[in-house]
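Omission of a single protein chain aside, the complex is shown with its protein chains in their original locations.
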Amino acid sequence: MENRSTLRKILCIMISSVVVLHTGIFLSVQTGQAAETADKLLMATTTSTDNTGLLDYLMPSFTAESGINIRWVSTGTGKAIKLGENCDVDVLLVHAPQAEQDFVDKGFGIDRLEIMYNDFVLIGPPEDPAGSMGKRVGAALSAIGSSANVFVSRGDNSGTNKKERALWKLADMTMPEQEPWYRQSGQGMLATINVAGELKGYTLTDRGTYIKYESVADSNHALVILVEGDDMLLNQYSIIPVNPKHCTNVKYENAQVLSDWITGFEAQRLIGEFKLLGKQLFTPNAIRE
Amino acid sequence: MDFFQEGFSQAVTLLVNRDPATYSAISATVRASSLAMAVSLLLGIPFGYFLGYFDFRLKKYIRIVVNTLLSLPTVFIGLLIYALLTRNGPLGEAGLLFTITGIAIGQTILSLPIVIALTATAVEASDRNLRITLMSLGASRFQIAKSTLWEVRLGIMAAAVTATGRVLTEVGISLMVGGNIKWHTRTITTAIALETNKGEFGMGVALGLVLLLIAFTVNIFLAGLRRRA
Partner (left out) sequence: MDIYQIQDIDHFYGDKQVVSIEDLVVAPASIVGLIGPNGSGKSTLLKLLCFLEVPTYGTILFKGQKKSSFSGEVRSKITLMPQDPYLLRRSVFDNVAYGLKIRGDTRDIRNRVAEALGLVGLEPENFIRRKWYQLSGGEAQRVALAARLVLKPEVLLLDEPTASVDAESARLIKNASLQAREEWGATLVVATHDWQWLYETCDSVLHLLHGRIFKGGMGCTVYGPWRMGQKDLLQKELEDGQILVAPKPEEGKHMVVLDPSRLKITLPGKYPLLEWNVDKLNGFITRLFLERNGDTVQAAIKVAELVITIRMKRDRVEKLRLYPGKEVTIAYDPRDIEWF
(Lines give C-alpha, C1' and ligand atoms only; values in the text may rest on other atoms or scores of the structure.)
Protein backbone atom coordinates (compact mmCIF):
# COMPACT_ATOMS: atom_id res chain seq x y z
CA MET A 1 0.00 0.00 0.00
CA GLU A 2 1.14 3.49 0.63
CA ASN A 3 4.71 2.95 1.63
CA ARG A 4 5.16 5.94 3.86
CA SER A 5 2.53 4.91 6.36
CA THR A 6 3.71 1.30 6.22
CA LEU A 7 7.19 2.47 7.09
CA ARG A 8 5.89 4.51 9.96
CA LYS A 9 3.90 1.56 11.19
CA ILE A 10 6.92 -0.69 11.03
CA LEU A 11 9.06 1.77 12.93
CA CYS A 12 6.42 2.13 15.59
CA ILE A 13 6.17 -1.61 16.00
CA MET A 14 9.91 -1.94 16.25
CA ILE A 15 10.37 0.76 18.83
CA SER A 16 7.41 -0.25 20.93
CA SER A 17 8.39 -3.89 20.99
CA VAL A 18 11.89 -3.01 22.12
CA VAL A 19 10.39 -0.89 24.88
CA VAL A 20 7.88 -3.56 25.86
CA LEU A 21 10.47 -6.33 25.81
CA HIS A 22 12.86 -4.36 27.91
CA THR A 23 10.26 -3.23 30.40
CA GLY A 24 8.86 -6.73 30.72
CA ILE A 25 12.18 -8.31 31.44
CA PHE A 26 13.20 -5.48 33.66
CA LEU A 27 10.12 -5.76 35.79
CA SER A 28 10.42 -9.49 36.18
CA VAL A 29 13.83 -9.15 37.70
CA GLN A 30 13.81 -9.08 41.45
CA THR A 31 16.85 -7.13 42.29
CA GLY A 32 17.79 -4.97 45.18
CA GLN A 33 17.78 -2.06 42.81
CA ALA A 34 15.88 0.52 44.73
CA ALA A 35 15.66 2.90 41.86
CA GLU A 36 15.09 5.73 44.27
CA THR A 37 18.76 5.45 45.04
CA ALA A 38 19.72 4.89 48.57
CA ASP A 39 23.33 5.62 49.25
CA LYS A 40 25.73 4.16 46.75
CA LEU A 41 29.22 2.72 47.00
CA LEU A 42 31.42 1.31 44.26
CA MET A 43 34.17 -1.12 45.16
CA ALA A 44 36.97 -2.61 43.10
CA THR A 45 38.05 -6.10 44.01
CA THR A 46 39.80 -9.04 42.38
CA THR A 47 38.26 -11.82 40.33
CA SER A 48 39.59 -14.48 42.64
CA THR A 49 37.90 -12.80 45.60
CA ASP A 50 34.62 -12.50 43.75
CA ASN A 51 34.81 -16.01 42.38
CA THR A 52 34.85 -17.50 45.85
CA GLY A 53 31.32 -16.20 46.30
CA LEU A 54 32.27 -14.47 49.54
CA LEU A 55 31.00 -11.08 48.45
CA ASP A 56 27.63 -12.40 47.29
CA TYR A 57 27.34 -13.99 50.69
CA LEU A 58 28.59 -11.12 52.78
CA MET A 59 27.44 -7.90 51.15
CA PRO A 60 23.68 -8.29 51.52
CA SER A 61 24.18 -8.10 55.26
CA PHE A 62 26.09 -4.90 54.82
CA THR A 63 23.37 -3.36 52.71
CA ALA A 64 20.70 -4.48 55.12
CA GLU A 65 22.44 -2.90 58.04
CA SER A 66 23.80 0.27 56.52
CA GLY A 67 21.27 0.94 53.81
CA ILE A 68 24.12 1.53 51.41
CA ASN A 69 23.75 0.06 47.97
CA ILE A 70 27.12 -1.48 47.27
CA ARG A 71 28.27 -2.58 43.81
CA TRP A 72 31.61 -4.02 42.90
CA VAL A 73 33.76 -4.47 39.83
CA SER A 74 36.04 -7.50 39.82
CA THR A 75 39.10 -7.51 37.67
CA GLY A 76 42.76 -8.37 38.07
CA THR A 77 44.60 -6.81 41.01
CA GLY A 78 46.57 -4.44 38.81
CA LYS A 79 43.46 -3.07 37.21
CA ALA A 80 41.56 -2.83 40.49
CA ILE A 81 44.31 -0.67 41.94
CA LYS A 82 44.37 1.39 38.76
CA LEU A 83 40.66 2.00 39.04
CA GLY A 84 41.27 3.37 42.51
CA GLU A 85 44.04 5.58 41.27
CA ASN A 86 41.80 6.86 38.47
CA CYS A 87 39.06 7.69 40.93
CA ASP A 88 36.63 5.37 39.20
CA VAL A 89 35.79 3.52 42.41
CA ASP A 90 35.35 4.48 46.05
CA VAL A 91 37.10 1.64 47.86
CA LEU A 92 39.42 -1.31 47.18
CA LEU A 93 39.31 -4.82 48.54
CA VAL A 94 42.49 -6.53 47.35
CA HIS A 95 45.25 -8.84 48.49
CA ALA A 96 48.58 -7.43 47.37
CA PRO A 97 50.24 -5.87 50.41
CA GLN A 98 53.23 -4.44 48.60
CA ALA A 99 51.15 -2.73 45.93
CA GLU A 100 48.68 -1.61 48.57
CA GLN A 101 51.40 0.05 50.59
CA ASP A 102 52.54 1.75 47.44
CA PHE A 103 48.99 2.90 46.80
CA VAL A 104 48.72 4.46 50.23
CA ASP A 105 52.20 5.97 50.12
CA LYS A 106 51.38 7.72 46.89
CA GLY A 107 48.36 9.25 48.55
CA PHE A 108 45.79 7.41 46.47
CA GLY A 109 44.42 5.44 49.39
CA ILE A 110 43.92 6.06 53.07
CA ASP A 111 43.14 4.11 56.29
CA ARG A 112 44.16 0.69 55.01
CA LEU A 113 42.87 -2.06 57.25
CA GLU A 114 43.57 -5.76 57.17
CA ILE A 115 40.42 -7.80 57.28
CA MET A 116 41.07 -11.49 56.57
CA TYR A 117 43.46 -13.94 55.05
CA ASN A 118 43.42 -17.16 53.20
CA ASP A 119 46.44 -18.98 52.00
CA PHE A 120 48.28 -20.04 48.95
CA VAL A 121 49.31 -23.58 48.31
CA LEU A 122 51.90 -25.07 46.03
CA ILE A 123 50.35 -27.82 43.98
CA GLY A 124 51.83 -30.27 41.55
CA PRO A 125 51.61 -33.76 40.16
CA PRO A 126 51.11 -36.55 42.73
CA GLU A 127 54.44 -38.11 41.70
CA ASP A 128 56.22 -34.92 42.73
CA PRO A 129 59.33 -35.32 40.53
CA ALA A 130 61.04 -32.33 42.10
CA GLY A 131 60.60 -33.70 45.57
CA SER A 132 59.01 -30.56 46.90
CA MET A 133 56.59 -32.18 49.33
CA GLY A 134 56.71 -31.05 52.92
CA LYS A 135 59.48 -28.55 52.36
CA ARG A 136 59.33 -24.88 53.23
CA VAL A 137 58.14 -23.04 50.17
CA GLY A 138 61.45 -21.39 49.40
CA ALA A 139 63.22 -24.73 49.39
CA ALA A 140 60.47 -26.27 47.33
CA LEU A 141 60.85 -23.67 44.63
CA SER A 142 64.60 -24.14 44.59
CA ALA A 143 64.04 -27.83 44.11
CA ILE A 144 61.69 -27.22 41.24
CA GLY A 145 64.07 -24.78 39.62
CA SER A 146 67.15 -26.94 39.88
CA SER A 147 65.35 -30.01 38.59
CA ALA A 148 63.90 -27.89 35.76
CA ASN A 149 60.40 -29.19 36.29
CA VAL A 150 57.58 -27.26 34.64
CA PHE A 151 56.23 -24.43 36.74
CA VAL A 152 53.22 -22.49 35.46
CA SER A 153 52.87 -18.89 36.49
CA ARG A 154 49.89 -16.61 35.99
CA GLY A 155 52.19 -13.95 34.62
CA ASP A 156 49.47 -11.29 34.82
CA ASN A 157 50.51 -9.06 37.72
CA SER A 158 47.65 -10.35 39.81
CA GLY A 159 47.90 -10.68 43.57
CA THR A 160 48.79 -14.33 43.21
CA ASN A 161 51.38 -13.48 40.63
CA LYS A 162 52.96 -10.86 42.79
CA LYS A 163 53.08 -13.34 45.66
CA GLU A 164 54.74 -15.88 43.48
CA ARG A 165 57.40 -13.45 42.34
CA ALA A 166 58.11 -12.51 45.93
CA LEU A 167 58.58 -16.18 46.77
CA TRP A 168 61.14 -16.70 44.03
CA LYS A 169 63.09 -13.85 45.53
CA LEU A 170 62.75 -15.44 48.90
CA ALA A 171 64.25 -18.63 47.52
CA ASP A 172 67.22 -16.54 46.49
CA MET A 173 66.58 -17.25 42.89
CA THR A 174 66.57 -14.81 40.02
CA MET A 175 63.20 -14.63 38.29
CA PRO A 176 63.16 -17.55 35.90
CA GLU A 177 61.66 -15.41 33.14
CA GLN A 178 63.44 -16.97 30.26
CA GLU A 179 63.79 -20.48 31.55
CA PRO A 180 62.13 -23.03 29.30
CA TRP A 181 60.49 -24.79 32.24
CA TYR A 182 58.81 -21.59 33.42
CA ARG A 183 55.50 -21.05 31.61
CA GLN A 184 53.46 -17.89 31.92
CA SER A 185 49.82 -18.40 31.07
CA GLY A 186 48.66 -14.78 31.30
CA GLN A 187 45.29 -16.04 32.46
CA GLY A 188 43.12 -16.52 35.49
CA MET A 189 43.86 -18.95 38.28
CA LEU A 190 41.67 -21.81 37.17
CA ALA A 191 42.93 -21.66 33.60
CA THR A 192 46.48 -21.62 34.91
CA ILE A 193 45.87 -24.70 37.05
CA ASN A 194 44.46 -26.46 34.05
CA VAL A 195 47.56 -25.64 32.05
CA ALA A 196 49.70 -27.02 34.87
CA GLY A 197 47.54 -30.11 34.96
CA GLU A 198 48.04 -30.68 31.26
CA LEU A 199 51.76 -30.21 31.50
CA LYS A 200 52.03 -32.19 34.75
CA GLY A 201 53.74 -29.19 36.28
CA TYR A 202 53.70 -27.17 39.47
CA THR A 203 51.93 -23.94 40.24
CA LEU A 204 51.06 -21.62 43.06
CA THR A 205 47.39 -21.07 43.74
CA ASP A 206 45.05 -19.68 46.35
CA ARG A 207 43.28 -22.33 48.32
CA GLY A 208 39.85 -21.24 47.18
CA THR A 209 40.51 -21.90 43.54
CA TYR A 210 42.16 -25.18 44.40
CA ILE A 211 39.09 -26.34 46.26
CA LYS A 212 37.01 -25.64 43.21
CA TYR A 213 39.46 -27.30 40.89
CA GLU A 214 39.58 -30.36 43.07
CA SER A 215 35.83 -30.78 43.00
CA VAL A 216 35.63 -30.96 39.23
CA ALA A 217 38.95 -32.52 38.30
CA ASP A 218 39.53 -36.10 37.33
CA SER A 219 40.73 -37.50 40.66
CA ASN A 220 43.30 -39.81 39.10
CA HIS A 221 45.26 -37.10 37.42
CA ALA A 222 44.49 -34.09 39.51
CA LEU A 223 47.25 -31.99 40.94
CA VAL A 224 47.62 -32.27 44.69
CA ILE A 225 48.70 -29.92 47.44
CA LEU A 226 52.38 -30.41 48.14
CA VAL A 227 53.31 -27.41 50.24
CA GLU A 228 51.04 -25.53 52.63
CA GLY A 229 50.97 -23.78 55.94
CA ASP A 230 54.19 -21.88 55.46
CA ASP A 231 53.60 -18.41 56.83
CA MET A 232 55.11 -17.00 53.69
CA LEU A 233 52.06 -18.38 51.94
CA LEU A 234 49.64 -16.16 53.71
CA ASN A 235 47.32 -14.19 51.45
CA GLN A 236 46.33 -11.08 53.30
CA TYR A 237 43.21 -9.17 52.26
CA SER A 238 42.79 -5.50 53.10
CA ILE A 239 40.24 -2.81 52.58
CA ILE A 240 41.43 0.61 51.42
CA PRO A 241 39.13 3.59 50.89
CA VAL A 242 40.25 5.86 48.07
CA ASN A 243 41.72 9.07 49.44
CA PRO A 244 39.21 11.91 49.13
CA LYS A 245 42.09 14.34 48.86
CA HIS A 246 43.17 12.59 45.68
CA CYS A 247 39.67 12.16 44.32
CA THR A 248 37.14 14.73 45.32
CA ASN A 249 34.20 12.75 44.00
CA VAL A 250 34.60 9.53 45.98
CA LYS A 251 32.08 8.56 48.59
CA TYR A 252 34.52 8.54 51.46
CA GLU A 253 31.95 8.43 54.27
CA ASN A 254 30.26 5.40 52.76
CA ALA A 255 33.65 3.75 52.31
CA GLN A 256 34.37 4.30 55.97
CA VAL A 257 31.04 2.78 56.90
CA LEU A 258 32.02 -0.32 54.93
CA SER A 259 35.44 -0.38 56.46
CA ASP A 260 34.04 -0.12 59.98
CA TRP A 261 31.47 -2.79 59.31
CA ILE A 262 33.74 -5.32 57.71
CA THR A 263 36.22 -5.10 60.56
CA GLY A 264 33.41 -5.30 63.05
CA PHE A 265 32.41 -8.34 65.09
CA GLU A 266 29.45 -9.43 63.01
CA ALA A 267 31.17 -9.28 59.65
CA GLN A 268 34.26 -11.01 60.91
CA ARG A 269 32.14 -13.81 62.30
CA LEU A 270 30.37 -14.18 58.97
CA ILE A 271 33.70 -14.31 57.18
CA GLY A 272 34.90 -17.10 59.41
CA GLU A 273 31.72 -19.07 58.82
CA PHE A 274 31.91 -18.84 55.04
CA LYS A 275 32.45 -22.20 53.47
CA LEU A 276 33.34 -23.07 49.93
CA LEU A 277 32.19 -26.54 48.96
CA GLY A 278 32.04 -27.40 52.61
CA LYS A 279 35.51 -26.11 53.51
CA GLN A 280 36.36 -22.93 55.38
CA LEU A 281 38.30 -20.56 53.22
CA PHE A 282 39.02 -17.32 55.03
CA THR A 283 40.36 -16.52 58.45
CA PRO A 284 39.21 -13.14 59.74
CA ASN A 285 42.03 -11.10 61.24
CA ALA A 286 40.89 -7.53 61.58
CA ILE A 287 42.47 -5.77 64.51
CA ARG A 288 39.95 -3.94 66.57
CA GLU A 289 40.68 -1.12 68.90
CA MET B 1 31.70 -32.62 25.89
CA ASP B 2 29.09 -33.28 28.50
CA PHE B 3 29.15 -29.73 29.59
CA PHE B 4 27.33 -29.05 26.34
CA GLN B 5 24.48 -31.32 27.27
CA GLU B 6 24.55 -29.97 30.76
CA GLY B 7 24.48 -26.47 29.33
CA PHE B 8 21.46 -27.22 27.23
CA SER B 9 19.30 -28.37 30.10
CA GLN B 10 20.62 -25.59 32.28
CA ALA B 11 19.56 -23.04 29.71
CA VAL B 12 16.02 -24.32 29.75
CA THR B 13 15.97 -24.32 33.55
CA LEU B 14 17.26 -20.79 33.80
CA LEU B 15 14.69 -19.45 31.40
CA VAL B 16 11.72 -21.36 32.65
CA ASN B 17 12.42 -20.67 36.31
CA ARG B 18 13.03 -17.02 35.49
CA ASP B 19 16.38 -17.06 37.21
CA PRO B 20 16.79 -13.43 38.29
CA ALA B 21 20.49 -13.20 37.54
CA THR B 22 19.98 -14.51 34.04
CA TYR B 23 17.10 -12.19 33.35
CA SER B 24 19.06 -9.29 34.71
CA ALA B 25 21.83 -10.15 32.28
CA ILE B 26 19.33 -10.44 29.43
CA SER B 27 17.93 -7.04 30.33
CA ALA B 28 21.39 -5.49 30.41
CA THR B 29 22.30 -7.00 27.06
CA VAL B 30 19.06 -5.91 25.42
CA ARG B 31 19.19 -2.40 26.84
CA ALA B 32 22.75 -1.73 25.80
CA SER B 33 22.35 -3.25 22.34
CA SER B 34 19.07 -1.51 21.58
CA LEU B 35 20.47 1.85 22.54
CA ALA B 36 23.61 1.28 20.51
CA MET B 37 21.68 0.05 17.47
CA ALA B 38 19.19 2.89 17.56
CA VAL B 39 21.92 5.52 17.61
CA SER B 40 24.12 3.84 15.04
CA LEU B 41 21.23 3.38 12.62
CA LEU B 42 20.11 6.97 13.07
CA LEU B 43 23.60 8.30 12.40
CA GLY B 44 24.94 5.59 10.15
CA ILE B 45 22.26 5.39 7.50
CA PRO B 46 22.43 9.05 6.45
CA PHE B 47 26.21 8.99 6.55
CA GLY B 48 26.27 5.80 4.51
CA TYR B 49 23.91 7.41 2.02
CA PHE B 50 26.20 10.39 1.53
CA LEU B 51 29.19 8.17 1.19
CA GLY B 52 27.51 5.94 -1.38
CA TYR B 53 25.61 8.52 -3.34
CA PHE B 54 27.92 11.44 -3.92
CA ASP B 55 31.19 11.59 -5.74
CA PHE B 56 33.79 13.73 -4.11
CA ARG B 57 37.52 13.83 -3.95
CA LEU B 58 37.98 12.35 -0.49
CA LYS B 59 35.43 9.60 -1.08
CA LYS B 60 37.94 6.86 -1.68
CA TYR B 61 39.91 7.70 1.44
CA ILE B 62 36.92 7.95 3.69
CA ARG B 63 35.76 4.60 2.39
CA ILE B 64 39.12 3.06 3.25
CA VAL B 65 38.97 4.51 6.73
CA VAL B 66 35.45 3.21 7.31
CA ASN B 67 36.41 -0.23 6.07
CA THR B 68 39.41 -0.29 8.36
CA LEU B 69 37.24 0.62 11.32
CA LEU B 70 35.31 -2.57 10.64
CA SER B 71 38.29 -4.37 12.13
CA LEU B 72 38.38 -2.51 15.41
CA PRO B 73 38.92 -5.05 18.17
CA THR B 74 36.31 -4.71 20.89
CA VAL B 75 38.90 -4.60 23.68
CA PHE B 76 40.51 -1.71 21.93
CA ILE B 77 37.23 0.18 21.74
CA GLY B 78 36.69 -0.74 25.39
CA LEU B 79 40.01 0.80 26.32
CA LEU B 80 39.24 3.89 24.31
CA ILE B 81 35.88 4.45 25.94
CA TYR B 82 37.33 3.75 29.36
CA ALA B 83 39.91 6.45 28.76
CA LEU B 84 37.11 8.80 27.79
CA LEU B 85 34.83 8.02 30.68
CA THR B 86 37.29 7.59 33.51
CA ARG B 87 37.08 10.22 36.23
CA ASN B 88 40.03 12.19 35.01
CA GLY B 89 39.14 11.74 31.39
CA PRO B 90 37.37 14.24 29.14
CA LEU B 91 33.91 12.90 29.93
CA GLY B 92 34.66 11.85 33.48
CA GLU B 93 32.15 14.17 35.04
CA ALA B 94 29.32 12.45 33.23
CA GLY B 95 29.68 9.43 35.47
CA LEU B 96 29.06 7.03 32.64
CA LEU B 97 31.70 4.46 33.51
CA PHE B 98 30.27 1.14 34.67
CA THR B 99 26.85 1.99 33.30
CA ILE B 100 24.72 0.55 30.54
CA THR B 101 24.88 3.86 28.73
CA GLY B 102 28.66 3.70 28.77
CA ILE B 103 28.55 0.25 27.22
CA ALA B 104 26.11 1.49 24.62
CA ILE B 105 28.50 4.29 23.65
CA GLY B 106 31.24 1.78 23.01
CA GLN B 107 28.91 -0.53 21.13
CA THR B 108 27.77 2.35 18.94
CA ILE B 109 31.37 2.86 17.86
CA LEU B 110 31.49 -0.83 17.07
CA SER B 111 28.36 -0.89 14.98
CA LEU B 112 28.58 2.49 13.24
CA PRO B 113 31.23 1.49 10.67
CA ILE B 114 29.21 -1.61 9.81
CA VAL B 115 26.05 0.37 9.18
CA ILE B 116 27.88 3.05 7.20
CA ALA B 117 29.87 0.66 5.04
CA LEU B 118 26.98 -1.63 4.19
CA THR B 119 24.54 1.22 3.56
CA ALA B 120 27.05 2.91 1.28
CA THR B 121 27.51 -0.33 -0.63
CA ALA B 122 23.77 -0.80 -0.98
CA VAL B 123 23.33 2.73 -2.28
CA GLU B 124 26.25 2.39 -4.67
CA ALA B 125 24.85 -0.86 -6.00
CA SER B 126 21.49 0.64 -6.77
CA ASP B 127 20.42 1.07 -10.36
CA ARG B 128 21.98 4.02 -12.17
CA ASN B 129 18.60 4.91 -13.52
CA LEU B 130 17.10 5.27 -10.07
CA ARG B 131 18.43 8.76 -9.66
CA ILE B 132 17.30 9.79 -13.10
CA THR B 133 13.88 8.26 -12.54
CA LEU B 134 13.40 10.01 -9.24
CA MET B 135 14.61 13.34 -10.56
CA SER B 136 12.55 13.07 -13.71
CA LEU B 137 9.46 12.45 -11.61
CA GLY B 138 10.19 15.68 -9.83
CA ALA B 139 11.83 14.60 -6.58
CA SER B 140 13.75 17.15 -4.55
CA ARG B 141 17.16 16.27 -3.11
CA PHE B 142 15.62 15.21 0.17
CA GLN B 143 12.98 13.11 -1.52
CA ILE B 144 15.66 11.46 -3.63
CA ALA B 145 17.50 10.52 -0.45
CA LYS B 146 14.40 9.13 1.20
CA SER B 147 13.26 7.18 -1.83
CA THR B 148 16.73 5.84 -2.57
CA LEU B 149 17.05 4.54 0.96
CA TRP B 150 13.67 2.89 0.69
CA GLU B 151 14.67 1.27 -2.60
CA VAL B 152 17.77 -0.22 -1.05
CA ARG B 153 16.00 -1.18 2.15
CA LEU B 154 17.02 -4.83 1.86
CA GLY B 155 20.66 -3.83 1.88
CA ILE B 156 20.09 -1.58 4.84
CA MET B 157 18.35 -4.36 6.67
CA ALA B 158 21.36 -6.56 6.03
CA ALA B 159 23.45 -3.84 7.61
CA ALA B 160 21.19 -3.77 10.65
CA VAL B 161 21.25 -7.52 11.07
CA THR B 162 25.02 -7.70 10.80
CA ALA B 163 25.56 -4.85 13.20
CA THR B 164 23.09 -6.27 15.70
CA GLY B 165 24.87 -9.60 15.66
CA ARG B 166 28.19 -7.96 16.32
CA VAL B 167 26.85 -5.83 19.12
CA LEU B 168 24.91 -8.57 20.90
CA THR B 169 27.93 -10.82 21.04
CA GLU B 170 30.78 -8.55 21.95
CA VAL B 171 32.59 -8.94 25.26
CA GLY B 172 35.51 -6.53 25.21
CA ILE B 173 33.50 -3.35 25.50
CA SER B 174 30.97 -4.66 27.99
CA LEU B 175 33.77 -5.91 30.20
CA MET B 176 36.00 -2.88 30.15
CA VAL B 177 33.39 -0.19 30.20
CA GLY B 178 30.64 -2.00 32.07
CA GLY B 179 32.75 -3.65 34.72
CA ASN B 180 30.62 -6.80 34.77
CA ILE B 181 28.87 -5.63 37.91
CA LYS B 182 26.28 -8.15 38.96
CA TRP B 183 22.68 -6.98 38.61
CA HIS B 184 23.83 -3.77 36.94
CA THR B 185 26.15 -4.16 34.03
CA ARG B 186 26.61 -7.87 33.82
CA THR B 187 25.56 -8.73 30.30
CA ILE B 188 25.09 -12.22 28.94
CA THR B 189 28.45 -12.12 27.22
CA THR B 190 30.38 -10.90 30.25
CA ALA B 191 28.54 -13.46 32.33
CA ILE B 192 29.69 -16.16 29.93
CA ALA B 193 33.25 -14.91 30.23
CA LEU B 194 32.98 -14.95 33.99
CA GLU B 195 31.46 -18.40 34.27
CA THR B 196 33.98 -19.87 31.88
CA ASN B 197 36.76 -18.29 33.88
CA LYS B 198 35.35 -19.83 37.02
CA GLY B 199 35.36 -23.18 35.34
CA GLU B 200 31.60 -23.37 35.12
CA PHE B 201 31.58 -24.43 31.51
CA GLY B 202 28.05 -25.76 31.61
CA MET B 203 26.75 -22.40 32.73
CA GLY B 204 28.77 -20.71 30.03
CA VAL B 205 27.14 -22.87 27.42
CA ALA B 206 23.71 -22.27 28.92
CA LEU B 207 24.14 -18.52 28.73
CA GLY B 208 25.47 -18.80 25.22
CA LEU B 209 22.33 -20.61 24.19
CA VAL B 210 20.21 -17.94 25.84
CA LEU B 211 22.02 -15.34 23.78
CA LEU B 212 21.40 -17.32 20.63
CA LEU B 213 17.74 -17.40 21.53
CA ILE B 214 17.69 -13.62 21.79
CA ALA B 215 19.42 -13.27 18.45
CA PHE B 216 17.01 -15.75 16.94
CA THR B 217 14.03 -13.78 18.20
CA VAL B 218 15.42 -10.54 16.82
CA ASN B 219 16.02 -12.14 13.45
CA ILE B 220 12.57 -13.67 13.23
CA PHE B 221 11.20 -10.21 13.81
CA LEU B 222 13.43 -8.73 11.13
CA ALA B 223 12.48 -11.48 8.72
CA GLY B 224 8.85 -10.62 9.26
CA LEU B 225 9.63 -7.02 8.42
CA ARG B 226 11.45 -8.16 5.34
CA ARG B 227 8.51 -10.05 4.04
CA ARG B 228 6.26 -7.09 4.49
CA ALA B 229 8.70 -4.92 2.62
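Labels A and B are assigned to the chains in the order they are written; within every chain, residues are numbered from 1.
Definition applied: a residue touches a chain if its C-beta (ideal position, glycine included) is under 8 Å from a C-beta of that chain, and two chains touch if they have at least 3 such contacts.
Keep in mind the model is a prediction, meaning the values are calculated, not measured.
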item	value
Candidates B:147, B:197 or B:219 - the one touching the absent chain	B:147
Contact with the hidden chain (one of B:12, B:65 or B:137)	B:137
Touching residues on subunit B - with respect to the absent chain	127, 129-130, 132-133, 135-141, 143, 147, 150-151
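Basically, only the chains that are shown with their structure count from here on.
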item	value
Interfacial residue positions of subunit B with respect to subunit A in the complex	18, 20, 23-24, 26-27, 30-31, 34, 86-88, 92, 97-98, 150, 179-184, 197-199, 221, 225, 228-229
Parts of subunit A lying in touch with subunit B, wherever the complex brings them together	3, 6-7, 10, 14, 17-18, 21-22, 25-26, 28-33, 42, 47, 51, 56, 71-75, 86-88, 188, 190-191, 212-213, 216, 247, 249
